[in-house]
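Note that one protein chain is taken out, while the other chains of the complex remain in position.
Right after this comes subunit A.
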Amino acid sequence: MEAGIDIVSWYLLIGTVMTIFGIVRLLLVRDLLARLIALDVTGIGVLVSLVALAARSEPTDPVLQALVITGLVIAVAFTGLGAVLIRRLEGLQEDPPRGDHQ
């Protein structure tokens, strides 16, 4: 690798690429679970970019780190909510008369 690109820029690049891939996949795929995972990939991409931005200064920027930690908590929350909804919807297809109830 050239010495021209430092490690922070690499992480910024990776974060941006992940975000774009996630969004493209989210918009193109039909399967619900795949869409949820694409959304998670987008989220991780955004958070990686934020971590990289935070690491530019010495010591690391605490404000951006706080943003990332909150972003992680929210990612857990929306993944859980989405997973519950997807399970119900798929249960509906497998067992139409009684819904998802077990």
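What to note about this one:
By our rule, contacts are C-beta pairs under 8 Å (C-beta built on N, C-alpha and C of every residue); 3 or more make two chains touch, one makes a residue touch a chain; residues count from 1.
As a convention for this text, contacts and distances are computed from a predicted model.
Per UniProt, the protein behind the absent chain is "Oxidoreductase"; the candidates were "ATP-binding cassette domain-containing protein", "Aspartyl/glutamyl-tRNA(Asn/Gln) amidotransferase subunit B", "Oxidoreductase" or "ABC transporter permease subunit". Residues touching the missing chain, restricted to subunit A, are 19, 23, 26, 32, 35-36, 39, 42-43, 46, 49-50, 53-54, 56, 61-64, 66-67, 70-71, 74, 77-78, 81-82, 85-86, 88-89, 92, 99, 101 (touch as defined at the top).
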